[in-house]
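Right, one structure below, let's go through it.
Some chains omitted; the rest stay in position.
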Amino acid sequence: MLKVIQLDKTYGSNKHSLKAVNFTAQPGEVTAIIGPSGAGKTTILRSINQLIRDDSGQILLDDQDIRQANKGELRKIRHHIGMIFQNYNLINPLTALENVLHGRLGAKSTVAGMLGLYSDDEKSEALALLDEVGLKEYAYQRCDQLSGGQQQRVGIARALMQHPKMILCDEPIASLDPKSTKIVMDILRKLAREKQLIILINLHQVDIALEYADHIVGINSGAIVFEGPTDEVNDGVLQKIYRQADQPGAVVTANEN
Amino acid sequence: ASGTSTNSSSKGSSAGKDGKAITVVFYPNESAKSFATSRDALKKSIEKATGKTVKLQTTTDYNVAIQAIASGKAQLAYMGANGYIQAHKLSKDVVPFAAQSDGEGTLKKATYNSYLMVQQKDADKYQENGKYSIKNVKGKKMSYVSNSSTSGFLVPTAEITREFSIKDGDKDKLTQSGQFFSKVLYGGSHQGSAVNLIKGDADVAAFDDADLMPYLKATKGSWDKVGSTFTVKDDAEAPFNSLKGKSVVNIAMMPVQQGPWVFNTKTLSKDDQTKIAKEFTSQEFADNEQIFSKPGSKKTSMFPKKTEKTKLLKVTDKWYAPTHKLVGY
Amino acid sequence: MIENSQPNPNALQPSAPKSKHISLVTKPRKILRTVLAVLAIISIYSLATLNSSNLNLADAFHSLGVNLNAMFLHPSVGQDSWGQLLQALVTSVSLALLTTLLGAVVAFFIAVGAARNLAPSWLATGIKAVMAFIRAIPTILWVLIYSVVMGIGASAAVVGLTFHSVAYLVKAYSESIEETSQDTIEALKASGVGFWPIVFQAILPSIVPALLSWTFIRFEINFANAVAVGAAAGADDIGYFLFMAGNFYFNFHEVGLIVYLLLGVAIVLELISMKLRGHYLKHN
Amino acid sequence: MKTNYQSPQQFYRQRRLRMLIVLLILIGIYVGSMLLVKFQTWNSIVKIPAGLIWLFHNFIPTERSISYLGPILYQLWRTLLVSISSTIVASIFALMAAILGAKTTTPHRSVSLVIRFGASLLRNIPVVAWAMILLFSFKQSDFTGFLALFFMTLGYLTRAFTETIEDLDAEKIQALQAVGANYFQCVFCGVLPEAASTLTSWVLYMIENNLRDATLVGLLTGTGVGFLFDTYFKSFRYDAAGLIVLLIAILVILLELTSTQIRRAIA
């Protein structure tokens, strides 16, 4: 179980980006974080695996506080947390296959990892994962030669390669077409169910969140304004989540499709 | 006179003739900081003689100095004999007008010496029937000063060329490692070449007397005799300070003509040429201690006098015929 | 570089993923390895054939130690005064400033013509070839040329040094320009913006950090060049004192002091450059 | 940065004012330096063509210079070897130094500072000083030339590599950190592949640069094409010196073409 307690984060000196954030995410469930642009969704995710470090509060993964982990411990913890990024963040000049194999780095000895010595089993698994996201034939292509959607799917395969306990996804489907979206979301939900993973997804698309998430966390201007099971989300809740500071004149209604 | 055109009357457009500043350029040797007083004194003399402002230009590059006088951007220069021949070849307007006399105040022995020296412990190997010769230098490690030096390169290579009857086209072989010599070094300065020898990096080294006198003293023979032994003085400064007491022997000695004062006749007016030549060769000029230091004087000026009779004498291109022959044109 | 330890080179068949051995080696990777191997072999061959016969390493390092000690631990002004040295230092810095500023302005405009994403490829290639040619001519030669044409003095030094400055910066700037994201350029192109407005409104602001960093590197080089050959043109800079101390008086102490002065300038420069770069980069 | 302006007009006024101040400072520096060294901008600019004419007039290789071709080509080859080996050896050390020194990958800030300072030291010791330091200790030999090039290349490459690494997209490295990769893994699997093409460009550029710095190598070693240039130059055989310059230029351009090809092939 992931438990975030009183998480605070201030960028620079004046910008309060997260204010006393509390929420939990259960294994076996898909938890979606939704909220307007700039609300702090990305900031929460990055604080969880401590890519952003100068914060305060507690982040308990299976009762261990990630924020207290020392360097070595943090590496181990991170190896069990997959992460998928909004901007893919693949190593461009390498092939899709190699990028997927990077998912194993956390489990390797320093030297083996440095030299990229992967076992045949690992390589087969990586290929299988690429197949799973529909990119088998692009395995040997440089990543910067793939289209946006294709790149994002490589990123997803990389996270899966980690055999993670938890996957953090920062708008993983922002550049995917509906079909790929469905495939990916299905995989993520399946992983949550079958392997009892904690899946935490930042989403812009409320419809996708409502369809796939079991648990919803709503955030606005750095503060949690809603947390609960998906079926408790109604128009009033959405209105509260999407009330925006930077669009004062606009009428507050949720996207209605 | 071999192609001298002292009377060149072509219209120069540059500084000197227009009555503007006269530029004097110095070789790297004479650009030394310690000669600043001498340079200033020269400036005053020329200004007094011509009534024009004088601009002094030091440089650290031989080519720049030679090109400057040849192109007429500078009107006056003090050069080495070799450099003068080069400049004269580039432009016939570059003409010598004065050179330092010998101890007698004449031009007969107006030379200084260039040597080929070896370490004292090896000196015997270069003796034949009690006389020193350079027959054995072939295949040795050789050190020159730099390939633009008259006494530290041109004259020694000419001597070797003559001794071994090397053909003109093969002269370059003397300048590179692994051909005539097993190794060829360039000391960068006369001192540097001597250091190469004394430290043992070279077996044979070429350098002149004038530059080494502050560091070496003749412990056997004299500066004017082949086969003399020279020892590093006890109070020698860097780079000789760690080499005190070491000795070298000269196995060959070649006279080198004193370098001339030259002007560029195209850009210096005839009138100024006459005035400057007259001033430089005057006794008053030779008595200027800021320019000529007294024999044996502690404080050295640009031109140390051998004797009281030393002064500047008028010379022409013709006088440099021996060096012309040496250079080949 | 990521390499795979597969001992069996026959199995390197990216298109046969079914086989038990899966190779990560693609064709570009093979070429890269070949290039690296060739370079390594050349280096080893070259090092092995270096002529260092008369070298006694122990002595050499001992003497190196002694000289470094004299230079850096016992610096002194030698026969010169602080005033002379500092004034000459200022002259050197001024020479470097002039050549850098002149070079940067001229180079920027030429660089626009030499960038492959802006100019036709024949023009870019042509300019780059000319620049390569200019760089192949040693600095001292440029200085000589202009002391012949303009007379000895600082002007000749500045013009001579500026040639290399321009040639170097054209290459550096044009490569920075080539690195600006084609997408951003396209965005403006797509709205019908002409060539020069794109250069000044899109490319220039995007590459300011790169330009700054290149210009500062070049300033450093210009400073070094000014020291090395400024004196040859009689510019009366610190290079003159360095030449005299080094080649005429063999005064390690004074050379050491001058090196310290030069380092002082370099460090001040590095600090300024870091500050400016930081100012432009920190917002990313 | 101030972010609240009253109107866009005011914003632009301020921006323009800032530009103007920067411009004035630069012009001030220029004019100041100009007066200080007595540089005559206009007079100098108009003489540029005359210099080029002089260059071509004097340095065009003649028939006689062709007879020097043999030794020139041999020394060019030796010089190329020395520039390649010094660059390659230096780049290995520079890469290590850069990874330790780059702000994004440094293990500690102080290490970064030490490396930056060290690199700056190597870069800023002037040629004359290098000549003194190395010549006195290592004598005139190929090895001395190699050492001089090595140290100077090390200084430049360390700086160039450091900045290349710092310019990489930090998020990509973070993506690997997030996987649990440790420092060395991030460097070898993320930083190096991502920076490889830029680093390669630098190495190839330095080879070219060192080839050009052959004049210096010649000075230190008494060998190489730089020494030949020096000999011909000082004995006023300008046609032969011109031939050397021409050959170096051709070689440099060939190197550049090759390196472009290589970079394209490994992309």
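Letters are used for the chains, namely A, B, C and D, taken in the order the chains are written, and counting of residues starts over at 1 for each.
Note that a contact is a pair of C-beta atoms (placed from the backbone, for glycine too) under 8 Å apart; a residue touches a chain by one contact, two chains touch by 3 or more.
A quick note: this is a predicted structure, and the numbers were derived from the prediction, not measured.
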| item | value |
| --- | --- |
| Subunit formula of the full entry, expressed with the displayed chain labels | A x2, B x1, C x1, D x1 |
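We take it that only the chains that are shown with their structure count from here on.
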| item | value |
| --- | --- |
| Mean-CA-position distance for chain D and chain A (Å) | 43 |
| CA centroid of chain B to CA centroid of chain C, Å | 38 |
| Shared interface positions of chain D, touching two or more other chains | 131, 136, 139, 188-189, 193, 196, 223, 233, 267 |
| Chain C, residues touching no fewer than two other chains | 2, 51, 54, 140, 148-150, 153, 239, 243, 247, 250, 252 |
| Contact set on chain C toward chain D in their complex | 1-2, 28-29, 31-32, 35, 39-40, 42-47, 49-55, 60-61, 63-64, 67-68, 71, 90-91, 93-95, 97-98, 101, 128-129, 132-133, 135-138, 140-141, 145-146, 148-150, 153-155, 158-159, 175, 213, 217, 220, 224, 227-228, 235, 239, 242-243, 246-247, 250, 252, 255, 258-259, 262-263, 266-267, 270, 283 |
| Of all residues in chain A, those that touch chain D in their complex | 49, 51, 75-83, 85, 87, 89-94, 102-103, 105-108, 110, 113-116, 142, 155, 158, 162, 168 |
| Footprint of chain D on chain B - complex, ascending | 62-63, 66, 86, 89-90, 146-148, 172, 175-177, 184-186, 188, 196, 201, 239 |
